[in-house]
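Sharing a structure with you now.
With one protein chain removed, the remaining protein chains of the complex are shown where they sit.
The letters A, B and C name the chains in turn, as written, and every chain counts its residues from 1.
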Amino acid sequence: MGPLGLKIIYTLITLVICGVYGLLLGAFMAKTMARVQGRIGIPLHQPFVDIIKNYGKRTAISHGIMFYLGPVFRLTGGIGTLVFIPVIFGSEYFSNFSVAGDLLLVMYFIFFGQLGMALGASEGGHPYSPIGIARGLAQMCAFEVPFALAIIAIAIQYNTFSITEIVAAQQGGILSWTFFTNPFAVVAALLAMLGMNMYPPFSIVLAPQEIPIGPPTEYHSAYLGMLQSNRAIFAAAKLVLFMNLFFGGATNFPVLVLKTWAIYMCSVLVGAAFPRFRPEETIRFFLRWPTVIGIVGLLFAKYYLI
Amino acid sequence: MMLEKLKQTFTVTEVKEQKKNLTFFTVPKEQMEMMLITLRDHHDYKHLSFIVGIDMIEDGVFKLTYMLYNYETNHSFGIHCNIDREKAEMDSFHHLWEQVGTYQRELREMLGINFEGSPRLEENLSLDEGWDGPPPMRRDFDTKEYSNNTYFQREGRVNYDPREYMREQLYPTFPKTESDKLLNGGGKK
Amino acid sequence: MVAYFQNPLNIYITAMAAAFLLGLVHKLGKMASLTLFYGALTMMAAVTLGSALSLSQPLIIQTAGFIAPLSINLQFGYYEAFFTICVNIAALLGGLYLYDYLKDSVLARALFLMLVVGINGMIMTRDLFNLFIFIEITSIATYGLIGLDRNIKALSAGFKYILAGGMISAFFLLGTALTYYKTGTLNIDQIIAMKDVLQDPIGLTAITLLLTALLIELKPFPANGWGLDVYQGSNAGIAAMISVGVSTGALFALYKLLPLFPAQHMGIISGIGLATFFFSNLMGLKQTDAKRMLGYSSIGQMGLVLLALSFFHTAPLTMFLGIVGGLFLNHFLAKAALFWIAGIVKKDHIKEWGILSQSKMLTVVFIIAVFALIGLPPFPGFWAKWQFIMVLGSGNHTFIIAAILIGSLFEAVYLLRWFNYVLAGSEEKLACEKSKRVPVLIFGLITAFISALLIKSSLGPQSSIYFFPIAFAVILMFVGNFIPTKLRALFAISGISYLSYYVQMNVSGLNLIFAQMFLWGGMILSIATFYKTKAKPATYGLLFLMLASLGGLVLSRTTLEFFFCWEIMTLASYLLVISGKNAKKAALTYITFSLGSAAFLMAGFALSNSLTLMGLAALPSSQATIVFTLLALGFLIKMGAFGVHIWVPGAYAEAEDDISAFIAAILSKAGVFGLFVIAIYMQSTISNSTLAYSLGWLGILTATFGALMAAFQEDIKKLLAYSSMGQMGYVIAAVALMSHLGWVTALYLSINHILYKSLLFLSVAGVIYRVNTREMYKMGGLIKKMPISFISAMMAIIAMSGVPPLTGFGGKWLMYTALIEKGWHLQAALAFFASGIAFLYMYRLVHSIFLGQAKPEHKDVKEAPLWLIIPQVIFMGLMMVGSTLPRLWVEKLSVAVGEFMPSTLTWSGQTATTSLGYWNGFMVMNIVGVIFVIVLIFLLLTFQKVQKVKQFNIVFAGERPFTPETTHVAYNMYAPVQKALGGWVKPRATAFWDGVTEWSHTLSHMFAGIYTGNGQTYLFFILLFFLMLNFLIGAN
Partner (left out) sequence: MSSKDLLPNDGLSEIDQEFFCQAPPEYISPLPKPIEDFMNWARSESLFILAFGTGCGAIELRPLTTSRFDMYQYGIQMRATPRQSSVFIVGGYASVKTLKRIVRSYEQMQGPKFVVTLGSCPINGGMYWDSYNTINRIDHYLPIDISICGCMPRPESILAGFVELKKMIRAGQCDGANLYAKNFAWYKANQKRIIKDWNMPDYNW
């Protein structure tokens, strides 16, 4: 049981915590939506039951090897993303495997699962899958712009791509968070996050009323269980990433929960209040104001913060 | 006015002014096409609202009604045309209005009227899972018998004649013969 | 007897005697007469050669014991020898060619002999009046020959020639008279010696008159309408004699009289030559009549020779022969061959020239002639033009350089368009007599021989490196018909492997890396070419030639070597592209842009004034900026940068499928190499300059728009073409960074691009081979039939998109780090956008081809041929190694770049660290692998039963799908993106270049409108030309 073994165990713990947390967040999101609509909403354990049920389905079909591997890619992508992010600042073991690469690795590893899932869903042969994926990709390359601008602003500000160092630079009081030092970049990134989380008004990928339900139309049973697990872990990973980059990271789990919950509420509340965009509208949206804000953030970092 | 004019050329019978803006009349089958063309092209009845067919089994005919509408005067003509029930055939007018094809398909499907040359005539609209009985809207088609033979009836169903049932429920003491008399006579003056 | 052959006078005696005897011998019989005629021509050629070989010093001959002008006064020096050899050989072969024409008419034979005598005389005589006589003899013989053709066109042409000839004679006689009046002598040498006497108005008028006469004989713009009609209307054999014979005489006569011309006015001659060259070629653009087009080309080429003459008439012999002689020889050989071929084809409209392709040999000569005229290596024109432009560059004649290069481009366009029609083929049978074919072939062989000599002599001691590959390629091309395809491929591959061994022995550092990219990549890709059961005979020769020229590029030290290899590469790749099925139009665009690129390079090298690449480093900064801009433009065109990318889709898409892989993976790196070369040598000037900054933006824009356009393609190869353009954009930006990390990025991206573009193109080649379409929406569901091709395509897109753990991420990581390190932040953001867009087309590619619904017509499709799979497996293996152990090669790149600037990339274990971040590819690969396996095992354990289903077993709203075509979402897949961003990719660049084409053709038509076909107009122009010349000389 060397340090590597210990690290693996801690990573597993992180995974479990983040998975559970992510599922709870999902339930919380649904509950909030329900309350906005005047309903009681699902019980908080509902996502857990759903996952168990999906894993417990008796039959499944497969359209081919890529279809079979699609959810595997997806979940690998989700877990990998989390594994490459240091979750708790200052903790050797909860920094997971962030030694393997910096922020750029995380940003590109996000695509790993999406790409694999896209290919798998495509092999399903259902026409809605490619339509949904095409929408998703289009939206992705649009929201990547403000997000990339924000990331670059951070890289300028802290002169590093290492997430640990970025968090370290934000220590020492609430005012040293990026949120306060470069609010433009953070706003751009949060707007991008709305697209990333795919809640309304950016839910054009799943869009149950238009292309029920997009890419995962053919996925079911344990495949669906994996996609749901990934959704939880991946959401947690993204939130932790945002927290690390913009909100000073966390030195322990309660702080982590508090901060990520707050970040999550942004997209939940926006999602509860807006109807859905059309695909071309979301592209235009992200390339308009969020991009402008992002550029302002970048220039602010470049000419004011340095 | 216009009707007078039409009467000079066509055998227009059974004229009935239903409402201010709706007039029915009957023309023979062979004059139908000219009638429609004349109304459409010379009298501005550009819109064919619908075609309906009625199985007049007592008279041995199918009564087809072509409803034409004039946008300018807000007036409709319902043109009846009786065709022989035994030899149920009618000219197709899809060349006058393209949408007529659909009505004709429906009439073929439900009443078994043949419209020679109408597009996609043999394709069923609502019976497209296959149908081997007689046209279901003909009045000599017994749907109950068909249903009994085709679908699984659940045992134990009891059927009532609604009129008898209501009478027994509401007026159990009233003599049956009297009530029949009243009810049957009630409709006539 | 030997003495007979050593006296040039015998040319005249033989000709005269033969002409005289012809009438008598004719009575003896036709055979005897013909024997005499051809005997005489042979003797004349032999005498010329003999005299030239025995020449030790210029020979002055006075005949008949009288002094000139009563006798004939001749001079036979080196210059005369060169031109008379040309003329007399052309005369012999031309006579042979005209056998049909001459055999029935003794008069024609006599006239032909007169013509030859006249031209010889024009070259050799040193007496002004003699010259007049010879001009007259030539003219009369020419009218006679043209007029013997009894058709209206020829007669009218002959009449126009008489009109012009009359004017020429009149001018010349007047000039002679005035000169004699001023100087009292008719001997040219004496007149030259007394040229100060001629500096008064009368003298100047005399000179102007003489020059006008000779210039008009050379058909200068605009007084050349009659010449065009003559070229068009007369028999091809005679037109050839006019084009190469009469023009030679006039040219040399002019050369003799040039010293008379006031040196300060030499610019006028240059101007006339340049205008003639430029405008004839411009007007040639719109021509559709083959002989008239050749006429434009002839006139243009003579204009160029005239321009060269005005610069070098006093130059030493080697330079004179190198430039003026080279240009002349080029024109001479090519034009004679082309006119003769025109006579064989007997088709006026170039559209009907497909018939030529039935004779392989003639087509080859045609190609040689056309390429020679365009000035491609290794033909004589290339070397002459290079030297000429270099001299012009050192004199800073920017305007002339530009005009020459643009004019050449026009010429290339119309000649190659013609070439396209030839390649189109035809059903009609080509009738060709031996007597006509032999001269053409001999000229072809002479051209090839001279070209070979020129390679050896022009490239100096290193020439064998360049000579042998070309010879090998040529042999491979010509034996192509006789040995089986596979054997040819083997030869080519072994040739490349030897070459790669040789090149690697001789280069190091960055050049070594590029050599490996070019040659190793080429070698692996060559395996794929085996998949075709029948390749075109020349394919392997050209393929070898292309790779060899890339190898040569890496080896080259001097600018000439570099440019030579560059042009050979262009030539080979053009011929490879054009061998595709519908590639003609695309190939024309490709070669036009490539020649444009070459023109920029030539201009850049010329203005740099440096003979070696190393010399580029020593330029002062203002000059360096211009040189860098020009050279960079040249390379950027070749890389398909934004704005000049419009050749990219056509060339990539229409080339044969395996060739496309070469073009995309290997050839596009030539531009990268070029960019690196100039960036390295001009590092001090360029780094941190606006130029580099703009170049960076250009690169990023190229990446963005390449990706966007790729996303909207239906044609799979066009998609890949635009994708290549986009990827090259990143490389351009990375080179422009001028930092250590930037250059490492550029190299990394280039190598990576070879890996994944090869994979994609080969995979796609297999798919196209099996399904016979390039439209993606017509495919689908091929994963089950072609699993290996799918895996290869999938790995390629994962790598290209930059998703870890494959190699692509390294490229992205390096690129963003480099961009941000340099402070190019907005560029980095745009690059993010571009790489996001790249996902669109990559997904589309894999989905539309391999996933989704399979079509019933592809039911029996099999996996791609083994020969396509093998290189893919090799590349996949390389990619996996490269992904797992990035240090293995990134460190090498880093060291190679480290020669030029300090390294900023440090390593500890497998972790690469920069000033901004860190990356451990080995660890990433392992973590991802472990997680993937665990998740997969978990999934396998969870299922109780999995039923494998087929493609229509999908949820379809309770219905069943009826046709795969309507169920497969592939056509216009990104409609929403098109709606949102479609406005960005309206084909503006295409519209711009279409506009350029449109305008140049309109101009061409407009200018050509001055030639009304009316003799009076032509006379008016001649008069106008004289007045203009007179005014110009007088005005100064």
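FYI, a contact is a pair of C-beta atoms (placed from the backbone, for glycine too) under 8 Å apart; a residue touches a chain by one contact, two chains touch by 3 or more.
Predicted model, so just to flag it, every value in this text is computed and none were measured.
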item: Chains in view touching the one left out; value: A, B, C
item: Among A:221, A:244, A:267 or A:282, residue touching the chain not depicted; value: A:221
item: Touch with the omitted chain, as defined above, among B:71, B:131 or B:160; value: B:131
item: Contact partner of the left-out chain, one of C:54, C:394, C:944 or C:972; value: C:944
item: Chain not shown, touching residues in chain B; value: 126-133, 136, 141, 143-144, 146-148, 150-154, 157
item: Hidden partner chain, residues of chain C it touches; value: 856, 859, 944-945, 947-953, 955, 957-961, 964
item: Missing-chain contacts mapped onto chain A; value: 30, 34, 37-43, 46, 49-50, 52-54, 56-61, 208, 212-213, 216-221, 224
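One rule holds for everything that comes next: only the chains that are shown with their structure count from here on.
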item: Chain A and chain B, separation of their C-alpha mean positions in angstrom; value: 62
item: Euclidean distance of C-alpha centroids - chain B vs chain C, Å; value: 81
item: Whole-Å separation of chain centres (CA-atom averages), chain A against chain C; value: 54
item: Chain C residues touching chain A - in the complex, by the definition given at the top; value: 781, 783-784, 790, 794, 797-798, 801-804, 809, 812-813, 816-817, 820, 823, 825-826, 828-829, 832-833, 836-837, 839-840, 843-844, 846-847, 851-853, 911, 915-920, 923-924, 927-928, 931-932, 935-936, 939, 942-949, 951-956, 967-970, 973-974, 976-977, 979-981
item: Interface residues, chain A side, partner chain C - complex; value: 55, 58-66, 68-69, 71-73, 75-76, 79-80, 83-84, 97, 99-105, 108-109, 111-112, 115, 118-119, 122-127, 130-131, 133-135, 137-138, 140-142, 144-145, 148-149, 152-153, 155-156, 159-162, 217-218, 221-223, 225-226, 278-281, 283-284, 287, 294-295, 298, 302
